[in-house]
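Only one structure is covered here, and it is reproduced in the block below.
With one protein chain removed, the remaining protein chains of the complex are shown where they sit.
All chains are identified by letter, namely A and B, in their written order; residue positions are counted from 1 within each chain.
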Amino acid sequence: MAAKTPKPQELLQIDHRPPREWWMDRKVVFKPGTWCYAGRPENVKALDLPFPREWSPDEEDWKLPDNWKEIVLETFRDRLHKFRSLKVFMDICVRCGACADKCHYFIGSGDPKNMPVLRAELLRSIYRGEFTKAGQILGRLAGGRKLTYDVIKEWFYYFFQCTECRRCSVFCPYGIDTAEITMIARELLLEIGININWIMGPVANSFRTGNHMGLLPHTFKDNIEFLCEDIYDITGIKIEPTFNRKGAEILFITPSADVFAEPGIYTCMGYLLLFHYLDLDYTWSTYASEGGNFGLFTSHEMMKRLNAKMYAEAKRLGVKWILGGECGHMWRVIHQYMNTLNGPADFLEVPVSPITGTRFEHAKATKMIHILEFISDLIYHDKLNLDPSRNDHLVVTHHDSCNPVRAMGFIQEPRHVIKSVCNNFYEMPENTIYAETFCCGSGAGLNTDEFMEMRMRGGLPRANAVDYVHKKYGVNRMTAICAIDRAVLPTLMNYWVPGVSISGVCELVGNALVMPGEKPRDIDLRQEPLVRPTAEMPSEDESDV
Amino acid sequence: MFGRKKGGSETKANIYELLESNYHTIVKKWIDKVYDSYPEDGAKFLRNKKDPFANPVGFRITRGIEGLVKELITEEPSEGVEEFLDSILRVRAVQDFVPGDAVAFIFELKKVIREVLAKQLRDNIRLMEELLDVETKIDRLALLAFDIYMGCREKLFQLKVEEIKKRPFLQLEGVSCPSAALSLRQMKTLREQLNLVGSRRDSEQQGH
Partner (left out) sequence: MSRVIFPLIVVLVLIAIPILGVKVAGLHLLFGVVIPYVAFAIFILGFIWRVIYWAQSPVPFRIPTTAGQQRSLPWFKQSRWDNPFTTGEVIVRMALEVLCFRSLFRNKRIDFRQLPDGTPILRYSPTKWLWAFALLFHWSFLIILIRHIRLATVPIPGPIEFLDHLDAIFEIGLPQLYLTDLTILAGLLFLLCRRLFIPQLRYISLPADYFPLFLIISIVCSGMLMRYFLRTDIVGVKELVMGLVSFHPHAPVKDIGTIFFVHIFLVSCLFAYFPFSKLMHMGGVFLSPTRNLANNSRYKRHINPWNYPVKTHPYEEYEEEFREFMKQAGIPVEKE
């Protein structure tokens, strides 16, 4: 009888499935929450980048220059000429599909063009259609298509939905790196004045004031001094760091978010405590006050323009070597690009730890080492008085940040430090850590609020793994050695796994480090009590696999 | 407990017993309906991947649906209902659904039950009455689903506002309300003071 009369729910029934069209036929629809605002003309102008103007991706007219097509094709040709990676990646993909389900955005959204292979095909199809004979003659049959206005919009949409995390590249049998493709695609778009403000703003700030936040020198100094006041309240230790000091042995550079934004500031307090403990001869710089480099998300040229400050400042101050704080893409730039772009740094010396005498041979050309390499060496030589029980109120897991892992191989260093400074550490499931780590979903300049829905989708795979250890072991703290992680993971956790907070590794170091002459510590760097929460640990759920 | 038939003939069984004996069919059909609400290309992925960490969306849907059906067939649903609804709706709240589509899958359960029990329902008026009872429960479930969906959306907006509030220029000036900061006068002042967006020439003209 159910079949005879139409029921309300049958009237309500809507077919959600889109028509079965192939990807080349599907046009992009700009839904809120899935794209970022366009770069403000003031920011674009301040950087001498082309075509500053007011425009918005959700409008029909993007106010592109008349010759946008020539510009894009010309730039494309130029990049093929400059990057063997691009040429090879355009030619050798066999579309085996191994990468398809490795992208966090695809996993979270199900949008097929978020499969790395299709993301790259967006560019490859133009390469074939415009530059190869077969593509020019056979068109789609050879997998080619012409460059149109809609293609440009599609590029914008999908290349600003890639966090350049390189997870797909780990699984590709030919090592095709979507990050490389995205970086170059963004360069093509940049040439016709297409960019996003969340990248342009920090870049413009960083260029002028030295840091993303646009902190002027005195504000930068003030902020660190505020943190020192907090440290005094918590530990009774008075710290007076120096700024732009010539003749210091070491220049310390960290993402400016550590100086300013929660929870990065607690990590920064960790650095300050450690350096004070060691009586390290180091200085901060207000000129090179940014470790992060949103130039990486803009163009190779912009990366170089911003990165130049590090060596320039090291040279001006006459330091011996540079120490870098906890940051993800900053370390990709330092490790894989800096010395090539702005080296050789022959005015510096090979980093040597003044405490242990260890020579950091593996960084002998770039002359910059990671703070966790530095700390790991101290712990190995037993130079730190640590009390891990001061982190007993925390049950910790570690999120491997994409860039340090997949563009450097930074895996055991943070774990060595974490395990030395806390007693409760649990790993997330195997295929979500190390080189297979899932992105926070907000990297590569996409950590803005207007991109929130997409960020939550992209962050789901990570959150899901956290949820697992949260339920199974009662994990309430996740460490991340990346400033973007520290900025976005609290939001992500707040949505998916409430009850898990985020910090840098050095915050835990700061908690555990027993400072000579400190007052009894009953609160941690967040000024929260050092007592383990009494809430009992959730029992192991058998259906959780 | 599920998946085997209870003693006694089917005609005498009440609707809950029937639902229980058809648990797996109902779950499977309902999950299919949920997947149907996704674009086809993505839906196939959701269906096929079983690893909870490689396919969290599919995992959450499966977990949620299984839980909801279990709750429905026990005659007194527990607190767990909200958790299972949350498992599904928290995902749908960040995906490309308008609110109606996001919760519409709840009503699909009615259709699934009628399909699965079509034969038994056809000539058993008592079962039909009991079915109405179940459907009322499903209606309540839908309302609850909408509450949870809205809760998730509100959470998102709240998170957005929190992030905006955290932005340095707001903190610097001690402005706690974003809308106030957006007022033209304040923005102008901020720009002048911080030179967030101005060129160097601009600042020189201000006489620094």
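Keep in mind that, in the parts below, contacts are C-beta pairs under 8 Å (C-beta built on N, C-alpha and C of every residue); 3 or more make two chains touch, one makes a residue touch a chain.
Keep in mind the model is a prediction, meaning the values are calculated, not measured.
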item: Residue, one of A:P50, A:G236 or A:G409, that touches the chain absent here; value: A:G409
item: Hidden partner chain, touching residue among A:T75, A:Q136 or A:N431; value: A:N431
item: Hidden-chain contact residue, picked from the options A:Y37, A:F76 or A:F207; value: A:F207
item: Contacting the left-out chain in the complete assembly, out of A:P50, A:P344 or A:P529; value: A:P344
item: Selected residue (touches chain absent from view) among A:K221, A:R477 or A:R521; value: A:K221
item: Chain not shown, touching residues in chain A; value: 22-23, 48, 80-89, 91-98, 100-101, 112, 115, 117-118, 121, 134, 141-143, 166, 169-177, 180, 207-210, 216-218, 221-222, 243-246, 286-287, 300-301, 304-305, 308-309, 312-313, 316, 334-337, 339-341, 343-344, 358, 360-366, 368, 373, 376-377, 380, 405-413, 416, 431, 434-436, 545
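By definition in this document, only the chains that are shown with their structure count from here on.
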item: Computed distance of Cα centres, chain B from chain A, in Å; value: 29
item: In the complex with chain B, residue positions of chain A that touch it; value: 1-3, 7, 9-10, 12, 14, 16-18, 20, 31, 33-34, 40, 42-43, 45-46, 100-101, 106-112, 201, 204-205, 208-209, 213-216, 219, 260-262, 429, 431-432, 448-450, 452-454, 456-457, 460-461, 463-465, 468, 491, 494-496, 543-545
item: Contact footprint of chain A on chain B as seen in their complex; value: 36-43, 45-46, 49, 51-57, 59-60, 63, 90-91, 94-96, 101, 104, 107-108, 110-111, 114-115, 118, 121-122, 128, 152, 155-156, 159-160, 162-164, 166, 168-169, 171-172, 194-200
